[in-house]
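All protein chains but one are shown in place.
Up next, chain A:
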Amino acid sequence: MTDRVTPPSPAAGNNDPERTSTGSISTGSISTELHAAAHHVGRRVHTAPTLGQSVWLVASREIIVRLRSKAFLISTGILLLISVASVVVGGIAGQNATLPKVAVVGNAAMVVDQTQAFDTIAVDTQAAAEALVRDGTVTAAVVPAEGDSSPLDVTVIALDTPPTEVLTALSVSPALQLLEQGAPNGGLAYLVAIGFGLVFLMSAVTFGSTIAQSVVEEKQTRIVEILMSTISVRALLAGKVLGNSIMAFGQIVAIGLLVSLGMAVTGQQALLGDVGPAIIWFGVFFAFGFVLLAALYAATASMVSRQEDVGSATAPVMVLVMIPYFLVIFFNDNPAVLAVMSYIPFSAPVGMPMRIFLDSALWWEPLVSLAILLVSTGIVIVLGARIYANSLLRMGARVPLREALKR
C-alpha cells in the first residue's frame, strides 16, 4: 500500500485553494479538469485501534452513560443504603437482646455473676426476692441453698413454671463432643440466603436490563449501522458486556465492603468471620456469572427492534435469574438442592457461597463449580455473539431464534 496523506478534509480550514475553487458548485457542476488536477493527492495511513482498544472505548462509554443517569445513581444509592441499614439494624437489635432478670440474695450473686447470662437485682432477703418474682419484675430469684440437699450452693425460686433459661445457665453440663460440625442456626442461614439471593437478583436484573436497553437503543436509533461499519460486532458486544459487568461487579463489591464494614463497626465480628469467605466467593462467582447473563441479555435483546419489546424478549433470561433466588430462599436448609444449585452455572453464584457459609462444601467444590461456570460463559458468549451479529441489522419483527443462530 502506498504512503497516504490525509485528504483536505472539511476540518482542514477554508484556505485550501482546491476547496475554494469548488465553491462554485452552487451555481454549476464541478469541472472534471479540477478533479484531474486534484487526483494526485494521496492519503494517510489510519492506525486502526486494536480489538482491546475498541472494546475499552465501547465499555467506557457504557460506564460514563450509566454514571450520568440519575435513575441509576438513585437506585444504587438506595440498594447500598438498604444493605448497610440491614446490617446496622441487625447489630443493634442483637446488642439490645435483654438478658433474663433475676433477683439474687447474698452469696448467690457470685454464682450468678459467673455465668454472665443474667441481669441481676441484688436484694437483702429471700422474702424480698420472692416478692419481686411474684410481681413479675424478675424471671426468677436465686438464693443461697439451705442445707446440703442441692449439689449447687443455690436454690432457684420461680413463680409457677420452671425457668428453663435460668436453670440451663446455672446447670453443670457434661463435656460434649460433636462428631460432625453442625450448621449455623437456621434463622441466620435464612437471612444470609435472602441476602445473597436478593443482591444477586437485584444486580443481575438491574444491569441485565440496562445492557438489554442499551442494545435495543443502538438498534432503534439505527446508530448500530455506523458502529458496525467501524468496529467488529464482537468488539461492540464485548465492550457492552464488559462495561456493564464492571458496573455490576463494582456495585457488588461496594455492597460486600459496606456490609463487612457494617458488621465490624457494630461488633458482629463473629458473624463476619462466618459470612466473610462466603461474601468473597459470592463476588468471584458473580463476576463471571454476570458476564454470562449479560451476554444472554444482549443476545436476546438484539432480536427485537423496539424498547417496548425488550421485556418480552429478555423474559426467559429473567426467569433464569429469578429461579436461583426463589430456590435459595425455599431450600436453604436442603443440602441436596443447594448442592445441585451450586454446580448449575446460573444458580452457582448464589448456591455455592451459601454452601460455603453453611460449611457444607469441600475445598475443591467452589473451584470445580467455577470452572463449569467459566466454560459455560465462554460457550454462551460465542452463541450470544452469533445471535447478536445476525440480528443487529434486522429491523421490525422479532428475529426467530433459529435464524439468529445460523452462521
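Definition applied: a contact is a pair of C-beta atoms (placed from the backbone, for glycine too) under 8 Å apart; a residue touches a chain by one contact, two chains touch by 3 or more; residues count from 1.
Just so it is clear, contacts and distances are computed from a predicted model.
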item: Chain excluded from display, named as in UniProt, from "ATP-binding cassette domain-containing protein", "Cytochrome bc1 complex cytochrome c subunit", "Peptidase M75 superfamily protein" or "ABC transporter permease"; value: "ATP-binding cassette domain-containing protein"
item: Residue among A:Glu130, A:Glu165 or A:Glu217 touching the omitted chain; value: A:Glu217
item: Residue among A:Asp153, A:Glu225, A:Glu308 or A:Asp333 touching the omitted chain; value: A:Glu225
item: Full-complex contact with the absent chain, from A:Leu57, A:Leu188 or A:Val253; value: A:Leu57
item: Footprint left on chain A by the chain that the document does not show; value: 1-2, 4, 6-13, 16, 18-19, 21-23, 25-26, 28-30, 32, 34-36, 38-44, 46-49, 54, 57-58, 61, 65, 217-218, 221-232, 393, 395
